[in-house]
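Complex shown without one protein chain; remaining protein chains in place.
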Amino acid sequence: MRDIFTIGLLQNTLRTATPVVLAALGIMLTDHVGIMNIGMDGMMLCGAFFAVLGSCFLGSWVAGLGAALACGLILGLFFGLFVIRFKSDEFIIGVALNIFAGGLTVFLLRTIFGVAGAFSGSEALPIHALPRIDIPLIGDIPVLGQLLSGNTLLVYVSWLLVAVLYVLAFHTPLGFWMRATGEHPESLRAAGVSPEAMKYLASILCGLLSGLAGAHLSLGYLTLFAENMSASRGFIAVACCIFGRSNPPKVFLAALLFGFIDALGLRLQSVGVSSNLTSMAPYVVTVVMMVWVVQRGRRRRLGQGKLPDT
Amino acid sequence: MKELKYLFSFPFRKKINLGYLFSLTLSVLLALLVGALIMHLSGHDPAAGYKAMLSGALSTARSRGDTLAKSAVLCLTGLAVAVGAQAGIFNVGGEGQLYLGALASAAVGGYLSGWPAWIAFPLALLAAIAAGGLYALLPGWLKVRLKVNEVITTIMLNSAAIYLCKYLVNGPLKTGERGISAGTVKIGAAFAFPKLIRLSNLTASIFLSAFIALAVWYLMKRTATGYEMKLSGQNPRFAGYIGINSGRLMLLGMTLSGAICGLVGMFEVFGIHKRFVEAVSNEFYYDGMLVAMIMRYDPVGIILMSLFFGALKIGATGMEQIGIPSEIVLIVQSIVIFFMAAENGITQSLKERLVQRRARKAARREEGAA
Amino acid sequence: MPKEAPIVRFEHISMQFPGVLANDDVSLSVGKGEVFALVGENGAGKSTLMNILYGLNRPTSGRLFIKGREVTRHSPAQAIAMGVGMVHQHFKLVPSFTVSQNILLACEPRKGGFLYDFGEARKRVEALSQTYGLEIDPDARVDELTIGLQQRVEILKTLGRGADVLILDEPTAVLTPQESEELFGVIRRMVQERGMTVIIITHKLYEVMAVSHRVAVMRGGKLVGLHETRDVNQRILAELMVGRNLEEERPERAGAPGEALIRVEGLKVRSDRGLPAVNGLSLTVRAGEILGVAAVEGNGQSELVEAICGMQPIEAGEIWVEGVRVNGMSPGKIRALGLAHVPEDRNATGVSGAASVSDNLLAGRQRERRFAAGGIHMKKKAIRAYVTGLFRRFDIRGAGVSVQAGSLSGGNMQKVVVAREFSADGRCLVVAQPTRGVDIGAQEFIHRCILDKRNAGCAILLVSADLDEVLSLSDRVITLFEGRITGEFTGASIDKQDVGYAMTGGRSGEVGA
Partner (left out) sequence: TLRVAAVLSGSLGDRSFYDSANEGIQTLMELYPDRVKGSVIECKNDASMFTSNLISAAEQNDVVVAVGWEFWDALTEYVSELPDTKFVFVDNGLDGVGDNLLSITYAQNEGSFLVGYIAGKLTETGKIGVVGGEDSETINDFIVGYEAGAKYAREDVECMRQYAGTYDDPAKGKENALALYGMGCDIVFQVASRTGEGVFEAAEETGHLAIGVDSDQKYINPDVIICSMIKQVGNSIVAVVQGILEEDSFAGGTIWSANMASGLIDVGYGEEGMPQQVSDELKAEVAQIKQDIIDGVIEVPTAFH
């Protein structure tokens, strides 16, 4: 048991959570404007690929990040174009995006890099990873330092974004407009602001976040691109977003919880629990937590005399 | 929690009509064109590629059989989505239900392997229905009773089921047979569906599939229950007011959906593999889901569209054999979906613009005359 | 009446929607400082015309002038900038936002450039509500306000943006008589004290007479009449609207009330929010009798209706329908006893907008043997014949029975509900807000249906926010206040004043029955 509850467990939690947090924040923004993006998984995958592409061919992590963001921007616009302009069903577009990304990245990997499966850099084309950041003073504090310092750039960005997006959503007019768009677009239109513009804004921001999530995956968390490396993290992000009721700090906590269970499951193997059973854990726990959250929410709302969800 | 109803609101509104079929064809053609472009850019000959695809899917009796078998899977999974959707519940968990159905039937078929087929086979059938149905009932119940969003729970339960199956076939249910490092014991030889075409995957299960498809169509389109499901799926409040128990119908839709998925699993096992194998389904359900969504949950449409997607899938092997990566098929497939999903919005806005432009022009003419 | 340069001028405005010419060459001007009423049947094009003024629709031809300036490329933002405000038929409020967030939507006070300034927002809303004498709590969530207060938020929203031309689209359709009266007070004050211009759309002609200076009548997208209000009366207006004479005569009452078909005793029901809504209420409705319920919105009448129909759990007390105790029964079972129900909210409950008109008309009868062989196989032909029969008999106007019910106009949607419920075979009817938002032609038709049913021996419980409707149709009237009966009235001429008093909690009108 001492082997299980270590600092490594917490570090693992944090690492596992970060790409999910970035993705979930993006999904959250689209949820605010009422067009939840289920295609995040594919968008992340593309982001991861273009991050590596940029990093390799332009020779720096900044370029890699830039390429991922550009890819996210384009995909966000693309998603927006279909869902907003062409009024397509966002669920279908999301699913199609996932298929598309899976095909496209594999295809490009094989044609551009000439390899299948994974690309982790070569002599001629090394991958430039995101920098790790050591925080001077905090880094020296025993446990906390190990957690807070020495992470890659986008980990800190994700924390910052949780705060920034919280302020944006609940303390700025722009955030109000976005949430108004999701709840009652016509009210915003009548107030003289185009809800479509808000939807585009959210789609683009979501795209950019997907780029960050992808870049973190392939340049921060790992330094390689592997086919299908998003490995359903986009769907877990959807769950975290719902779980956290589209409220950034809560979404963050949900992602941490998910990461924690994953990390714990991994360590439970060492005391003899079958890996296939520990792999089930995050999913089962998510279902249980969903039930719990919904039940608690209902009870609380009834207690306050508000309408229950129907 | 903002319920995801807006996200999973079904496009019931639009019916399938000639116009839709026209734009469907157009979308497919456009997508194939884009696919050709990609092939051309990556240095492959598009004409040869499509020819290989066509012949891979349709040239021999065997390939036609395989295409039909794949289509049957898409069709049943698509109908499974549709039957839930009709009752207003969105089953994304078919993959897990399929796995459990396959495993349960394989276990029965293996355990009873010495028994007469007329006992064992129906029992296996029941096991598949029960496993799939019950596993769907759980999220259905959570939705109806506790108002827990079914989309997320079913997605999560998919992974849970797949890992559970992996655990069982690598552990407690693993066969001792030589050469099989993960899988259940072989089902009794007498229980397997007979092959209809030599060397192909097409087995007598196609008749059962056809029967199920017909039954689902009949249920959805011609029965009072289907009508009630439709009403409560479209507006549960209205349904409740009119005296329809929409909770019960949701459970029914979900259970049926799960049972169909379980049966698909069983058909794979009893038709092709003769035992449960870990890779019994490779996201078949999601493919079916797309077919269903493109065809707007219309049973007839699903049955027809699954033929196209089945051919695409089997034809991909033909392309691979001449060295074109099968990812191109995925790209073409997703482009078809993009076009289809956008079709409605595009034609509508075109129509609107056309009408208004005409009206404006007429007005200008009048002004000029006056 | 003020005679200055027109503040709003429509010139030959036409609006073409696919398949519908919603406005057909409308030319009209509205002067500064007047209350201008716009009337017409459902679908006549009133809302469309106002949407054009507010920049929500772009006309396909014609010109629009506001304050003397021609506007092209119009948008709500521009309308707001030019001083035009609109309170829509269906409120445009964000439910989870607070009053001040809603009022200041898109013109929020900021601090530091981009942060929302909560303190300043509250101050502004308080100041606004004081200036116009419209009291409101800036921090209340909008979805927890009554309809009347929500409308107040809407009005404050437009005023807060400095509107001096105010468009009100069916503002009183959802208001109680008291609230309506209050609203008219506000309108008069705004026009007199601040020189504002108000354009009001309504289906209640007495409101036109009460509040407006001029009135325009629309039919089929065309402007068919423009009058000084003092030159016309309700009858003339009604005929202009419908294009024919309206018969005012009503079928005479036949026979005396019979046995008790609906009986409620000691009923207690909680609202969706968990608060007590019906507080120990007892009533009886007899065969061949209309019992009217008059109450200000939110005094338990909705919960009473829903409890009787099995749609709301009963906390205490008992309900009998046709002599059967129905506590805890599902709506379907209660229906099977012979109770039909016209719900108050047709859009959410009464019709399924996504379903076809045919499906809506059939609903509830799908298992009857004549429509479903063995209760299973739907007989298409029989259904079609039945449904088209109803469609014709109830004069539903729409493109046919296979179109979506949601594409019908409000009045025709209501006819679908009435057709389905009034063709049921039972003897009990619970009718809530039967003519809300419905034009007078359809109103008259629905009233006839109700009276015919009574004469056929049905027991009818009628709940309506329209006091005139309750008084003119009912044989007996009870008033509800805070979930209790505060008065019961019978007889040929019930005093409206007494009823109004009892509705607001007074007990003077108590009369034994």
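Here the chain labels run A, B and C in written order, and each chain numbers its own residues starting at 1.
In this text, contacts are C-beta pairs under 8 Å (C-beta built on N, C-alpha and C of every residue); 3 or more make two chains touch, one makes a residue touch a chain.
For clarity, every value in this text was computed on a predicted model and none was experimentally measured.
Engineer: With touch defined as in the header, list the contact partners of the absent chain among those displayed.
Structural biologist: Those shown chains that the absent chain touches are A, B.
Engineer: So which of B:S23, B:T77 or B:N201 would be touching the chain we can't see?
Structural biologist: From the options B:S23, B:T77 or B:N201, the contact with the absent chain belongs to B:N201.
Engineer: Just to verify: which one of A:M229, A:I261 or A:V294 makes contact with the chain not shown?
Structural biologist: Of the listed residues, the one touching the omitted chain is A:M229.
Engineer: Where the complex has a chain not shown, which of B:S23, B:S63 or B:T77 is the residue touching it?
Structural biologist: If we include the chain that is not displayed, B:S63 is the one touching it.
Engineer: Please give every residue of chain A in contact with the chain that is not shown.
Structural biologist: Those residues of chain A that touch the unshown chain are 3, 6, 8, 11-12, 15-16, 19, 115-118, 120, 217, 221-224, 226-229, 231, 262-263, 266-267, 269-270, 274-276, 278-279.
Engineer: Tell me, which residues in chain B touch the chain that this view leaves out?
Structural biologist: 56, 60, 62-63, 66, 69-70, 73, 163, 166-167, 170-171, 176, 178-182, 198-201, 268, 272-275, 277-282, 284, 314, 317-318, 320-323, 326
Methods note: only the chains that are shown with their structure count from here on.
Engineer: Taking each chain's centre as its mean C-alpha position, how far apart are chain A and chain B in Å?
Structural biologist: Centre separation, chain A to chain B: 28 Å.
Engineer: Which positions in chain B are in touch with at least two other chains?
Structural biologist: Each of 237 in chain B touches at least two other chains.
Engineer: By residue number and range, which residues of chain C touch two or more other chains?
Structural biologist: Residues of chain C never touch two or more of the other chains.
Engineer: Spell out the part of chain C that touches chain A in their complex, as residue ranges.
Structural biologist: Listed in rising order, the residues are 54, 56, 75-80, 86, 88, 90, 92-97, 101-102, 105-108, 110, 114-116, 143-144, 157, 272-275.
Engineer: Touching residues of chain A toward chain C in the complex: what are they?
Structural biologist: Residues 167, 171-174, 176-177, 179-180, 183-184, 186-193, 302-303, 305-308 of chain A touch chain C in their complex.
Engineer: Spell out the residues on chain A that touch chain B in their complex, using ranges where they run on.
Structural biologist: Touching chain B from chain A are residues 31, 34-36, 38, 82, 85-93, 95-97, 99-100, 102-104, 106-107, 110-111, 182-183, 232, 235, 238-239, 242, 245-246, 274, 276-277, 279-280, 283-284, 286-287, 290-291, 293-295, 297-298, 309-310.
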